[in-house]
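This structure is in structure tokens; I'll ask about it shortly.
Only one protein chain is missing from this complex, and each of the others stays in its spot.
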Amino acid sequence: MKNKVFRTFQEAVADIPDGSVIMLHSFSGPGGIAQNLIKALREQGAENLTLIGCNLGQISGVGMLEYQESSSGEIPGLRERIDAPGLYSLILGQSYTTPAVLIENGQVKKAITSWAGTSVVGIESPLEKAVKNGGIQLEIVPQGTLAERIRAGGAGLGGFYSPVGVDTVYQEGREKRNIQGRDYLLETPLKADFGFVRAYKADLLGNLIYRGSSRSFNPLIATAARTTIAEVDEIVNPGELDPEAVVTPGIFVNRIVRIEQGAMK
Amino acid sequence: MKNKVFRTFQEAVADIPDGSVIMLHSFSGPGGIAQNLIKALREQGAENLTLIGCNLGQISGVGMLEYQESSSGEIPGLRERIDAPGLYSLILGQSYTTPAVLIENGQVKKAITSWAGTSVVGIESPLEKAVKNGGIQLEIVPQGTLAERIRAGGAGLGGFYSPVGVDTVYQEGREKRNIQGRDYLLETPLKADFGFVRAYKADLLGNLIYRGSSRSFNPLIATAARTTIAEVDEIVNPGELDPEAVVTPGIFVNRIVRIEQGAMK
Amino acid sequence: MKTRLDTEVIAMRVAKEFQDGDCVNLGFGIGADAASYIPPDKTVIFHSEQGILGYGRILTEGEEALADFNLTHAGGKFVAPQPGMCFFNHADSFVMVRGGHLDVTVLGALQVSEQGDLANWSLDPAGRLGNIGGAMDMPVGIKKVIVAMEHTTRDNRIKIVKKCTLPLTCPRCVDLMVTDLAVIEVTAGGLVLKEFAPGWSPEEIQALTEPTLILADDLKEMEL
Partner (left out) sequence: MKTRLDTEVIAMRVAKEFQDGDCVNLGFGIGADAASYIPPDKTVIFHSEQGILGYGRILTEGEEALADFNLTHAGGKFVAPQPGMCFFNHADSFVMVRGGHLDVTVLGALQVSEQGDLANWSLDPAGRLGNIGGAMDMPVGIKKVIVAMEHTTRDNRIKIVKKCTLPLTCPRCVDLMVTDLAVIEVTAGGLVLKEFAPGWSPEEIQALTEPTLILADDLKEMEL
């Protein structure tokens, strides 16, 4: 049996060359983000990367504070909301890692995403700032179309016709076609050199299960990346996952790294 | 909460009108076939149906014997293989219902399938016979393309480009297009008025789980039919299925019928 | 200045539109709060685009112990688990959306036109940058599109217009608008004023609306 388990995140990302296309998930909140792989790639330093992910503008509340302090100054009220006791600050006050750290670190030349901003109106994201400075090329894609394009990449399709974005500015540069009385736009598949996946458990064959709303783009990324690296809470023996409940078949997973106990999950 | 549970198969198919498009699964062996719904539809008698399914030529070994006796005569060796003790006759000797009964009963005008024959070389299927007699219009589609066309129907796509069938007779009548150096054929989505699904358990919301290799086309059919009817071994309360292991979300299921204990499964 | 309805009341009025058994995507903004006003005799199943169907209520202050970072809705708030919920991936989630399997979506808007055109994703007329998210997918695929918004901008500019000047999210998609002043239906014949906020006259609402409003036969004060 091929060994897919890597001991450290550093080793798992060591061979990612400059110019790679990386697919990775980020959506609202820390759930489902491969934070340790992102941090390892920041440390590794590969440049001229293309990132593909749902919300590449996303930064945590604490991240927003830090980022704003180092750039455009204070965010009215954010500090108070983070410091306040209760549920809202539990979300906003989390300090977690998002793909934005790669953008801030100057490693990214292109971003394909559905959301370039932060989740707080009026707070500019590192991605938006880099786009305005001309440092990053941005392609904005509707969220469901982005998910489907990644699936199409994994599925070996040449493209698909979607009704989303017809007769909006999004259709510029896209082929519009009427099929049986309805207009559609031609969408092309997305593939990646490396996919970063955050899962709950892996078995030694690479079969993965996820947790709740953290599943999201992760299983799609696994199918569309030439090399898929999964960070997981637990690695178990084949047979310990319910075969009816496996979400990502092991065939799609090349490398597995266990997240240290006690690390941010 | 809307009641989705029907007491009998007869009631569940009662309103299927002549001319309906029905999607239903059949592959090698009885697993995953909605046999009770098929039988109920045969009894109900709707005509001019279009069937969409993987192997619409399929009949069981016992079915082959019966069918051949009523038509083109004896099948050399089949009777012996069915009557022999052991594993092979366990498969071949099963008497189970396939979509072929609807074809034999003259209820079908068109079939879209990847496999029109039986699984035994030299034994003509009811579908092949009906096609030769001019009674049924046949569209043969590669198996993976058929699955993807059904998914596209459920997903609201206008079509997709597949590399399968390029430069074969299959491409006749299909648009060929070169995308980034590779040729693809344009494939259109498939939808149905009614979908027959065979699952293991349903909860009252219509969430479904399956068993092993019987999953197959069933979850796809559920997404692409306007009215999906599921026959299941057990109906449980919401919360009794593991939310991480639900395969078909209840939103895709309109009617549920429990298979009687002791009935052929 | 006269009192307008607050966002909570708008959310309550939106919630009245949900039918028993409806599957609903609320996005975020005012609509998200509609989840809190479902009458006990109705089952409404909520969809969140990252892959949840049937999640429970949104947790409120004091429920920190129940918070799970693997159970948040698209707006990033913690939700409670609920019997019968299930999870799926993001592509399957938009199979539901694009494929026409969801009954209702509630969206915010920057502008809505007389024809039901929706603009809600970019303040830049050229649509550079901007955050599309799921905004373009939802109105294309979901059966009924409800816009929940303030009737005018904070600096009192008109949002319900003859023709949108901001980049469209989706043409001809809005079915109903619930604002802090009115309930307005988009019909083939034009915008029909169905309900007005307490203390407001149809004429006053018309003055804050560019297209001519048709008064519904059963025009009435908004009830909750």
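Order as written gives the chain letters A, B and C; numbering starts at 1 within each chain.
One rule holds for everything that comes next: contacts are C-beta pairs under 8 Å (C-beta built on N, C-alpha and C of every residue); 3 or more make two chains touch, one makes a residue touch a chain.
Treat the numbers as computed from the prediction; the structure is a model and nothing was measured.
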For the unseen chain, which displayed partners does it touch in the full complex?
-> A, B
For the chain that's not shown, point to the residue among A:E104, A:D203 or A:E231 touching it.
-> A:D203
Selected residue (touches chain absent from view) among B:R42, B:K110, B:R177 or B:R211 | B:R211
Sole residue of A:A100, A:A155 or A:V169 that reaches the chain not shown, by the stated touch rule = A:A155
Among B:G63, B:P99 or B:G117, which residue is in touch with the absent chain?
-> B:G117
Per the touch rule stated above, chain A touches the missing chain via residues 1-2, 151, 153-157, 203-205, 207, 223, 237-241, 243-244, 246, 249-252
For chain B, the residues touching the chain missing from this view = 27-32, 54-55, 57, 86-88, 90-91, 94, 114-117, 119, 128, 131, 138, 140-145, 147-148, 150-151, 162-170, 210-220, 247, 265
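Criterion: only the chains that are shown with their structure count from here on.
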Please categorise the chain-chain contact pattern as a line, ring, star, complete graph or other.
-> complete
In angstrom, rounded to a whole number, how far apart do the mean CA points of chain B and chain C lie?
-> 39
So what's the Cα centroid distance for chain A and chain B, whole Å?
-> 37
Two or more other chains in contact with one residue: find those residues in chain B.
-> 155-157, 243-244
Can you tell me which residues of chain C touch two or more of the remaining chains?
-> 87-88, 94, 97-98, 140-141
